[in-house]
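Following: one structure in structure tokens, then a few remarks.
All protein chains but one are shown in place.
This part shows subunit A:
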Amino acid sequence: MIDTRYQIETPEGIDLQAQLAGPAPRGLAFLTDFSIRAVIYIAGSIVFGIFGWGYGFILVLLFLLEWFYPVLFEVLNKGQTPGKQLMDLAVVNDDLTPITWHASVIRNLLRTADMLPFFYLFGISALFITARFQRLGDLAAGTLVIHKILPTDSHSLPEVPAQAPAHALALDDQIAIINYTQRHHQLSESRQQELAEILTPLHNRKGLAAVRYLQGMGRWLLGDKS
């Protein structure tokens, strides 16, 4: 099955989950980093030019930016270069532990191979072929790029009195109603009514009343007392 969820079992016997990052956010992160590096390089060239330290320092700066900018940020900043931070991505080892020096150096040295033959063609092809969106450097280093955090819901529940359901509900139905209640802010009002009215034959309510009835049931199922 094609799935961007990645699971790893920890010694505590639970499955840790991470959401793998696809080509689009990674490309944007790369472009951001590329621009930042370009700006640093230009600024550095101007500063060194003004103070007359010359060409040598500029080349050393270019060398450091080219090879060590990603390594230093990844290892010292929890797997995030500024571009990745902007996109909320992070590089981790494939056991979901923080990236190590070796792994970061390998994946960034092999960037050269990913760039072959031009415009990151090997790297991008590898991203699409592998199941976990890994470029060649990631494959060799055993690293993954993940979304830093899974989405959590901080919205409050709808303000309706909790209400015990009139019928015994199967587990699937309970979950459906709970999710319906919790995601109220993601659905437009008319969509909420449309969904609630599917159950009209059972509860004989229409429109807003149906929505509030289901939401009340959701709150009750979550553990609120009426």
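Here, a residue touches a chain if its C-beta (ideal position, glycine included) is under 8 Å from a C-beta of that chain, and two chains touch if they have at least 3 such contacts; residues count from 1.
As a working rule, contacts and distances are computed from a predicted model.
Engineer: What does the UniProt entry say the missing chain is called, choosing from "3-isopropylmalate dehydratase large subunit", "NADH-quinone oxidoreductase subunit J", "D-methionine transport system ATP-binding protein" or "Stage II sporulation protein M"?
Structural biologist: In UniProt, the chain excluded from the picture bears the name "Stage II sporulation protein M".
Engineer: Take the complete complex as the reference. Which residues in subunit A touch the chain that isn't displayed?
Structural biologist: The missing chain touches subunit A at positions 10, 12-18, 53-60, 62-63, 66-67, 75, 78, 93, 95-98, 100-102, 105-106, 109-113, 116, 122, 136, 139-142, 149-153, 171, 175, 178-179, 182, 221-224.
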